[in-house]
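Of the protein chains in this complex, one is absent; all others appear in place.
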Amino acid sequence: MQKRLKEKALELLSNCTVTRVLGWKTGEFFYDLTPAVFETAEEVEKEFVYSGFSGANLSKYLIQESRKQGKVAVFLKPCDSYSFQQLLKEHRILRENVYVVGISCNGLLDMEKIRAQGCEGVTAVTEDGDTLTVDTLYGTTKLSRNDCLLERCAVCKSKKIVAFDELIGEQGEELESNRFDRVAELEAMTPEERFAFWREELSRCIRCNACRNVCPACSCEKCVFDNEKSGVRNKAIADSFEENLFHIIRAFHVAGRCTDCGECSRVCPQNIPLHLLNRKFIKDINEFYGVYQAGADMDTKSPLTDFTLDDCEPSIVHERGGVQG
Amino acid sequence: MQRIGVFVCWCGSNIAATVDVEKVSQVLAQEPGVVFSTNYQYMCSQAGQEMIQESIHKYQLTGVVICSCSPRMHEATFRKTCEKAGLNAHMVEIANIREQCSWIHKDMATGTEKAVILGRAAIAKVHLNAPLTAGQSPVKKRALVIGGGIAGIQTALDIADAGFDVDIVEKQPTIGGKMTQIDKTFPTLDCAACILTPKMVDAAQHEKIHIYSYAEVEKVKGFVGNFQVTIKKKARYVDETKCTGCGLCTEKCPQKKVPNAFNLGLDNRRAIYIPFAQAVPKIATIDADYCTMLKSGKCGVCSKVCTAGAIDYKQTDTYIEEEYGAIVVATGFNPIKLDKYDEFAYSQSPDVVTSLEFERLMNAAGPTGGTLLRPSDGAHPHTIVFVQCVGSRCDDEKGKPYCSKICCMYTAKHAMLCREKYPDTDVYVFYIDVRTPGKNFDEFYRRAVEEYGVHYIKGMVGKVVPQDGKLKVQASDLLGGSQLHIEADMVVLAAAIEPDETARPLATMLTASMDTNDFFTEAHPKLRPVESPTAGIFLSGACQGPKDIPETVAQASAAAAKVIGLLCKDSLTCNPCTAQPDELMCNGCSSCEKVCPYGAITYADKEFRGPNRTTLLRRVAQVNPAVCQGCGACTVACPSGAMDLKGFSNQQIMAEVDAICR
Amino acid sequence: MRQDPLIPMLGEVTAIRTDTPDVKTFRVMGVDGEKPFVHIPGQCAMLSMPGVGEALFSITSSPTEPYLDFSIKKCGCVTSWLHAMEVGQQITIRGPYGNGFPVDTELAGRDLLFIAGGIGLAPLHSVINYCRHYRDRYGKIDIVYGSRSKDDLVDFPEIENEWCKEAGINVHLTIDNPQEGWDGHVGFVPNFVKELAFDTNKTVLMCGPPIMIKFTLAGLLELGFSREQVYTTMELRMKCALGKCGRCNIGDKYVCKDGPVFRLDQLDELPDEY
Amino acid sequence: MSVTENFKPTIVAFCCNWCSYAGADLSGTNRLQYPANVKIIRIPCSCRLNPMFVLRAFQKGADGVILCGCHPGDCHYTTGNYYARRRMTLLFSLLDFMGIERGRTRVEWVSAAEGAKFAATMNEFTETIMKLGPNRRLEDLRCRKD
Partner (left out) sequence: MKRIAVENLQSLFAAVSAKKQLYIPADDSAGQAKFTLWSEGTVLTEKLNTVRSAKDLFFPQVENLVNFKVSSKKIEILENRDSSEPFVVFGVRACDCRSFDILDTVFLSDPVDTYYQSRRENGLVITLACNRPAETCFCGVFGIDASDPAGDVTCWMDKAYLYWRANTERGQELTKSLSVLEDCDESSVDAIREASKQILQKLPLNDLDLTDFRENKLLDVFNDSAWGELSESCLGCGTCTFVCPTCQCYDVQDFDNGREVRRFRCWDSCMYSDFTMMAHGTNRPTQKERFRQRFMHKLVYYPNNNNGVFGCVGCGRCLQKCPIHMNIVKVTKKLKEGMV
């Protein structure tokens, strides 16, 4: 795959289809790839990497990149293509300045999960089918690849690339996913348990804003939380309330726009399962207003900018049963 | 920092009885920015208003908080007051300490505490208020009247007489409405047709009036002064421009078994018809449900007999788009369906009729030619029982909770006419109460009882059983304390009236509000009875509530006066509380555009200063302040908070929240 | 309790003077009626209204006065609040911060040339009056002051009635555009400075908008001044004013601690990030 | 559920200007009683209610927040309450998901004619909040009045 992508990047640059290529750049180690813009064949040859650690969703960079001079090529994995299309829908990306190379995907790896399985001082990971061979400063271990997938890949919702100019690899299908299982599990808990769960999770938040800044849906020119004029600027986690506020409002602002790309949870330094908040919204939207996948197409109205005359009442939340807390 | 004046109103004892106004003004004086605080007996009085104006000058106030009755009551008053003193009208906030405080709390301490909090919230809001100036939007000098009954006709005539164009949209093939079906009118007993038909003709001939008969309102967009209405002209399969109304077709049509709606199905008409002789416009209409030509393609008789060549089987619904400055709703009423009233045997015996059916049976142009005959056997009825309040003033699901208002009088009329025409008939009227407030109404009723010998019995009819060609009426006489059994030939039910079924969807289109009974809500029950709360929508006739003809006509003219007042203006002052995007924060994502009910939001590509002397081209939202009505849907749809609402800004509302929760 | 330098003391605004449409001068005293602290000309203080914010302002008054004055231009949240307040309002104050001008060392005995534009007079005002007070310690004093219009000259009465009339002080005023009732010089400060063709033996103290500084400096260099002769004062976002919060650095120097007064040759060694 | 003694809940009622605020006025005009804990904030339409305001109220010490708007179909602005309905449904569901008591938030459609319904709703809602006790799960400790 790496070879095909590299060749494609070189081809697009050399035949002047594009002036820049957005991809992933090699790091100090095998896993610390950085999204980067490549302008020359030399850079591509030397530094372009595509591997199981090319997790970063590049679509958000296109908001800026598509507004620069010349056309930019971008490599989008299936879930990235949903983010891309959603941004197109919101007029954030200038489509004509982007050349999209869709790339099929068989799941990406999560270094945190590899470390969590007791691998310290990891120096190399080799993939061999379903097995990962992990070399560390302290020896070699074998792990099941499935156990090391990013959360979003473990519950992959779609292998379909929804927007592209060209494909590398096979076009995939939407998948039956059990991505809502964890949400359902939480729903089945008592409110006290749920409260305790989220308190524990959110109390770890350090308000680094990584979730927000990486999120393709959180692409506001100026976030309300950074805006003194909004009256709700909040920078610190001076109180547990502010942790709640930030994450509730963030989830609400991306509701109906979040494609469930999972970047928020991937980048959270505190491993807070932030995607669960977004997924709760997606699950509710699916249940209340019919199945909706943000970014799946260019036309369908987002559920929060739409309605039907016989939508359920907010009291459905009270009526859905369960013990009151 | 604003310089705020606080004015606490006693409203006589309305507020002062449960709110310590002195204390409220003292406590609020301590709030930041408050430079003057006082209380007075009636702030809305001349003296009160002058006090406010003097204080504005004396203390150089930049903001005013008035703790008084609901802003729905006097906000406009106080804004004007302050404006005259040189303060922007939108620097005034009202703390509602009457309707939402003194009137709902009995305890002085509680009321006072709450009044202080409400005052604080208003002060907190004023701190963030900014002067607002309203824009202007032009007025389209044309009115639409929906419904061509007496209400609609009167309104249209009055508006047209003032020199403005008016269109009437009537869903029936003819205008005239319910009044065309009525025989005589109370309390004068003059003939309905004699007074109505000239008006119908006037309307038809008026150069400023255009009648869209057999038409419905399909879509309404826009706002006061600038409504865009789509009118659907239903296919009547007759070319209106050619039909002379000779009526030959209606005689030759072989399809004779069509229930005559005009006579409430008491007789039959042809598939092509003119509802009645004086119909306006007098144009034939083909009833597509019955016409064999339209259903099976075989027949074509009417087409053959029509010398004008007006028949057009291929006609389709057509749509007309027109712009209006004002819309008058005159959709009228209908008697309720009585299928739920089995006890009165309405669906079992043809001799149990509604009052409106009875009206047709008495009418010279009716199915019986004006001779009162039993529908079942055509015999002359000797005993007639009138039952009042069928479905009116009802607690249960079947009927209506309200009084239908007109039944007492028309029943008296019916009873009186029966006795006059057929003195041999026994006439019984069962009533709960007889309500006759109106000029010459009670006299009229007393004549029925005293001069015409109508038997008025206070009591309820429990059951009507058809038996051996008679109707056995079981009833209780509440005053006599006895059970009555009457063998009647006819039973006449004074069915409750309800708004026309087209009113509800129309209200949705017009964004006009309705009460739970589907009557249109007036902007103020006493002071603005002919206006809907939605600007530019006016109410005429029974669509607003049950009323008789004189009332209807009065309201129709009143509505017309309001419309004329509106159309006289060349432009309207827009709502200054409009949405406003902060272009620097706008993402251009279109979320706001999608939720705007008025299409007030568009987008423009604009250049902005980027960092390091660069320029950035960005798509940003633009709000048309003439179109924006200030609902605020966009402000919440906007994720970046770039869209805010003037007068109800995020910061203002949050300041109120803060003050209340403090 | 150990009093932390971040904890301010209470002050009271005892007088407010409206200088221009957007500049007011506030006199701040301690609640005990005493001057809150003693400062060096060019130093700053943190003024704050709790709930509104805290901001750093140059002290306008001379240390020789028994009060602290601040000439403040309305531009942001805190300044708007200050402009809206009335006499008798308490605020909080902490300071003094920064290095100040080297009035008793490098400037002593020198001929001084003050160049100010608009609100840039505020920090220099303190020095000017200090020098006037210890007049014998300094040589000739020239003051070039310009603003958009006559109405935008901060504290014009004092300039006109005191500075202009004092022996040994030459005041050169200019406004950007001609105006009725103004018979003085019209034109921008940089050109005016060039026109005045000062002796190059003077030490220059300059404060004003960046664009003015840039062009005036070019003019001075043209006249033969060296960068070592020119002092200016900087303004950047500050929170602590103690050299700790990490905001106001230009390169390895903190404006709040190592500045705000810099000699131009010192600034040359720092990144152009201000 | 323990009820804190002398618990005086703060309840914020956001009312749309056209129906519910008028409904509240009507309940006043009819002298229908409801607890003084309820404080009304007038907004032009139920769709003006930003979830941020709901959270802000809880932050600053509200124990319950209720939104009243025109009945679906009766919105003065045609569609506002439909959007509000979706927004609040999803917001309430998320709050529930995070373990915040469901009873603390509510939406009720109150027309200008329903003064009695307004009063009854406020009585009922206040009772619910009394039972739930002080808001402890979505409060800002810095705002607690102790």
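Just so it is clear, A, B, C and D label the chains in written order, and each chain counts residues from 1 on its own.
Here is the rule we go by: contacts are C-beta pairs under 8 Å (C-beta built on N, C-alpha and C of every residue); 3 or more make two chains touch, one makes a residue touch a chain.
Computed from a prediction, not measured in an experiment: that's the story for all the values here.
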item	value
Visible chains in contact with the missing one	A, B, C, D
Selected residue (touches chain absent from view) among B:Gly297, B:Pro437, B:Gly481 or B:Pro611	B:Pro611
Touch criterion as defined above, residue of A:Leu12, A:Leu33 or A:Ala294 at the omitted chain	A:Leu33
Residue among A:Glu174, A:Asp226, A:Glu287 or A:Glu313 that touches the chain left out of view	A:Asp226
Listed residues C:Asp136, C:Glu180 or C:Asp252, member touching the removed chain	C:Asp252
Sites on chain A contacted by the missing partner chain, in the whole complex	27-29, 31-37, 56, 61, 111, 116, 120-123, 136-138, 200-201, 204, 206-210, 212-214, 226, 228, 235-238, 266-267, 269-272
Contact footprint on chain C, counting only the chain that is left out	1-10, 49-54, 75-77, 79, 86, 88-92, 236-237, 239-240, 242-249, 251-252, 269-271, 273-274
In chain D, positions touching the absent partner	60, 140, 142-143, 145
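Assume only the chains that are shown with their structure count from here on.
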item	value
Selected pair, greater C-beta contact count between B-D and B-C	B-D
Computed distance of Cα centres, chain D from chain B, in Å	30
Chain centre separation in whole Å, for chain B relative to chain A (CA means)	53
Junction residues of chain A, two or more chains touched	224, 232, 304-306
Where chain D touches two or more other chains at once, by residue number	51-52, 56, 73, 79, 83, 87
Parts of chain A lying in touch with chain B, wherever the complex brings them together	67, 90-92, 219-224, 227, 229-232, 253-254, 257, 301-302, 304-306
Chain B to chain D touching residues, read off their complex	70-72, 96, 98-101, 103-106, 110-111, 113-114, 117-118, 121, 504, 507-508, 511, 513-516, 521, 533-534, 577, 595, 597-598, 629-633, 635-637, 645, 648, 650, 653-654, 656-658, 660-662
Chain B partner contacts - residues on chain C that touch it in the complex	81, 84-85
